[in-house]
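Have a look at the structure that comes next, please.
Note that one protein chain is taken out, while the other chains of the complex remain in position.
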Amino acid sequence: ERLTVFAAASTKTALDAIAGQWQAQTGHQVSLSYAGSSALARQIEFGAPADLFLSASPDWMDQLETKGLLAADTRFDLLGNDLALIAHGTQPTMAIADLPDRLGDDRLAMAHVDAVPAGIYGKAALENLGLWAALAPHVAQTDNVRAALTLVATGEAPFGITYTTDAAASADVSIVYTFPADSHPPITYPIAAIAGGNTRLGAEFLSYLRGPEARAAFTAEGFEVLAE
Amino acid sequence: MSGWLSPEALEAIRLSLKVALWATVLSLPAGIFVAYALARWRFPGKQLLNGLVHLPLILPPVVTGYLLLLAFGRTGLIGQPLYDWFGITLAFRWTGAVLAAAIMAFPLLVRAIRLALEAVDPKLEEAAKTLGASRLLGFATITLPLILPGVIAGAVLAFAKAMGEFGATITFVSNIPGQTQTVPSAIYAFLQVPGGEGAALQLVVISVGLALGALLLSEVLSRRVAKRISGR
Amino acid sequence: MSGWLSPEALEAIRLSLKVALWATVLSLPAGIFVAYALARWRFPGKQLLNGLVHLPLILPPVVTGYLLLLAFGRTGLIGQPLYDWFGITLAFRWTGAVLAAAIMAFPLLVRAIRLALEAVDPKLEEAAKTLGASRLLGFATITLPLILPGVIAGAVLAFAKAMGEFGATITFVSNIPGQTQTVPSAIYAFLQVPGGEGAALQLVVISVGLALGALLLSEVLSRRVAKRISGR
Amino acid sequence: MTLDVTLTHQFDGFACDVEFSAPAGITALFGHSGSGKTTIVNAVAGLLRPEAGRIVMDGQVLLDTAAGIDLPTARRRIGYVFQEARLFPHMTVRQNMLYGRWANRLRRDTAHEAQVIDLLGLGHLLTRLPGRLSGGESQRVALGRALLARPRMLLMDEPLAALDSARKSEILPYLERLRDDFGVPILYVSHSLSEVARLATTVVVVERGTVLRSGPAAEVLSDPEAAPSLGIREAGSILQGRLVGHSDDGLSEIAFSGGALWLPKIAANPGEDLRVRIAAGGVTLSRDEPLNTSSLNVLHGVIDTVRIGRSAGAMVRIRVGDEVILSRISARAAAQMALEAGQPIYACLASISVARSDIGQTRV
Partner (left out) sequence: MTLDVTLTHQFDGFACDVEFSAPAGITALFGHSGSGKTTIVNAVAGLLRPEAGRIVMDGQVLLDTAAGIDLPTARRRIGYVFQEARLFPHMTVRQNMLYGRWANRLRRDTAHEAQVIDLLGLGHLLTRLPGRLSGGESQRVALGRALLARPRMLLMDEPLAALDSARKSEILPYLERLRDDFGVPILYVSHSLSEVARLATTVVVVERGTVLRSGPAAEVLSDPEAAPSLGIREAGSILQGRLVGHSDDGLSEIAFSGGALWLPKIAANPGEDLRVRIAAGGVTLSRDEPLNTSSLNVLHGVIDTVRIGRSAGAMVRIRVGDEVILSRISARAAAQMALEAGQPIYACLASISVARSDIGQTRV
């Protein structure tokens, strides 16, 4: 049997590995479609043949839920993540308050602060820390958080704000500060089965995702697994 | 996921080629027709058609993809009747990727053919008419061969564009491996992954190679045709 | 951010127009030159140049943007000397957006001009030479006016593409409101949030309107030129 | 086969308003550059839709703007030799030539093809592309292309202008055969009076978009009044005769109502009707019978009119039998000889001045 999973692109590495294991164990096929959460959510609205949806933002999941597109009682928060200030090259940790001075005329790379989840969280955190007004003119926004990482990795921008999962992935950047969890809304990746999809098989995979093998894979990529 | 190509990547290449070929082949007749209409006819709404053809160029691809979803999605204006009456769905199928690629490439195709058409002396078709050729025959035997370099140029532009199309495709048909994951989508997915640049680069190189091959082939073809025509 | 246009949206429109215009205007001479070289000359590496020109069409835009970043970034192969010697930075500047748009539009520009060039009878330039015109003068007075419809077509394609370019631009120069936030970037941002479609639509309509205006203008211009040329 | 043309059309700065009838045979359109000849031919071909007009070919209405009839060009079954060659640049010479047969789905007639190719001397060029032909070669291919389409009517716009006289004199007899043996009517534009005189059954003189004069060739061309518009030095007369036979010394004898003419060997059979054009400038007049002269053709006739021109010339019209001969001499000679209507006179034709290409075959 085949299961189609729509998942936020940032979960690709872990999810690929988990799906591989599950397939080997059960003999089922998993098709994983990675794209931005917004694109995936919209496709589901238009009847995409998804059985499960893993979103990088609760907003899009809320939107689907309101429209009654989720299979009842299947939604839960699967993953959590942290937000980090990253710097180009190998750098010691620093106080966030120094950022405006350290930045000077240079740019702070972030995902789009009004549109992309990582950017929205980052803006919230900076506002919370009272730094947004000073930093806002320096923000270079990208269309996804990975692009922000690239800007820092190439040295185009000396600093950037990404998830810790992203920061861990690049050898050219170092985490110089981790935003406290209470400085921004909780970063959660909700998952749910889609109404009209293969909910039976979906439920099987969902429970596998809560299992120990999945947990290990997610943790290895730096995610926090929220689901018990 | 480095080393040699993953089955997923191979699958993406196969699919991209299939999509680009179909998109090019299917849009060619329509492209020639529309180019002819724009170049030679006068009709009400001509500028509207012209604008419509160019729309995918002007719009951010994501928007085009979104509009395609609106129109051809299962609940869409065209998608719903298409499904209800013929059982055809395009969204989330490779056929939808063909549609997306064809629509994105269409302005390039039409412009190239139209430019070629405008350069053909209509007096030659007149001469064919005096020899008994109907309008259609005159077009097929005189004008069409003479615009062949333009048609080839348009086709290769369309093919290249179709090979590279990402935004509209991923928005319209998503990114399902083996079904709708084209090379650009796969590249995108790799780029989202820590350390995925290597695999992405591999795909970039391959798709560039394929498209350049097509380009080179078209150059050779079109030079041969042009030489024949100019008699030089 | 619905209702009437936000200042931010207005700014994006202004910027997009500026970027698209500059991209078109600046790439025009280069486009004509490259098209001429590809159409009329033989030189080693010609097919390489041809392939290079088409590359932005084949590559997913994000990849092009990434390559631009690598080349023109502050530590890039071209970007570093450019900065060290001339103090020029392109990344994060609207000038970088111009570069990205120009490069993405370049294949369209070159193809259109090249097709037009190939349709011009070189015998006319020969005639100009017999009348004392140098190669350059012959080109400027005979060939150039005759390919004007093609140049206009290429320019409008380039302009439209530049107006719609998103992937390479945002990757290369990111999205800094008032500096590098073009209309497509703004549209993209709107589309990322649930319920943002309305605001996005507003911008879509405006950018489509602008590009279609350019298109219509080019049609009129080019028809006038073509009429003059054909004498029909 | 008749062709009736009435049309009015207006370009900016040029108005065309013509009406003429062409009976069977070859109708020559003759006129200065820019007088409207190509315009007329285009209208007959259906390539130009005149503002108003009616064109009828052999009872079939090709165009009637009043009745809203406009037969598409492809269905008019014409063969058009354009003023410029207009060859299909992407087809070889052979493909160009066979296009009409193919478009009209005609049966292949290899004998006819071979004949036309041979006539036009194109045998060695069949696989050539038009871009590599010389000017005259292109024109010959264009001719062949029109001929091989087996049209019901031929339209020829200066078809021989780029050809040398040797080639011309090979092609002209072929056109005559088309006219006579196959009854293909031809609308023929030419600046060459000798071509026109040789071929034309009917001559239509066009001037600034109007028909100045039209009628049977013999009449129009030997009308002293028409001479100025034809170019005075081209004036001449046309005799209708019949080939009597060929003699051993290479001359052929033609009998006409006023006597006999001896001309260099004519490619025709005894008994055939012929037309002989005699250029007015090549006819010397003599009151006494010229003796011991190289001229084999001395005709005895009676002066019909003597018309002293504005310049130094005089045009003398002489009746010989039922025919009229024009002689253009100097006004001084006319005065010295005191030429007057009614006088008997000897017209002396320099034997070979009646040139080969001025002899046309006709079946009236």
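By letter and in written order, the chains are A, B, C and D; residue numbering begins at 1 in each of them.
Definition applied: a residue touches a chain if its C-beta (ideal position, glycine included) is under 8 Å from a C-beta of that chain, and two chains touch if they have at least 3 such contacts.
All figures in this text were calculated on a predicted structure; none of them were measured in a lab.
Between the chain not shown and the residues D:T8, D:Q83 or D:Q240, the one that touches is D:Q83.
Residue D:A162 is the one among D:A15, D:A162, D:L212 or D:V244 that touches the chain not shown.
Residues touching the missing chain, restricted to chain C, are 123-124, 126-135, 137-138, 141-142, 145-146, 225, 228-232 (touch as defined at the top).
By the touch rule set out above, chain D reaches the unshown chain at residues 11, 13, 31-34, 37-38, 83-84, 124, 128, 132-137, 139-140, 157-158, 161-167, 191, 193, 231, 233-234, 247, 249-251, 262, 264-265, 279, 281-288, 290-296, 311-313, 327-335, 337, 348, 350-353, 355-357.
Basically, only the chains that are shown with their structure count from here on.
With centres computed from CA atoms alone, B is the chain lying nearest the middle of all the protein shown. Distance between chain centres (mean CA atoms), chain C to chain D: 60 Å. Once the centre of each chain is set as its mean CA position, chain A and chain B turn out to be 34 Å apart. If you average the CA atoms of chain A and of chain D, the two centres end up 90 Å from each other.
In chain D, there is no position where the chain touches two or more neighbouring chains simultaneously. The residues of chain C that reach two or more other chains are 62, 66, 166-167, 188, 191, listed in rising order. Taken pair by pair, the chains that touch are A-B, A-C, B-C, B-D.
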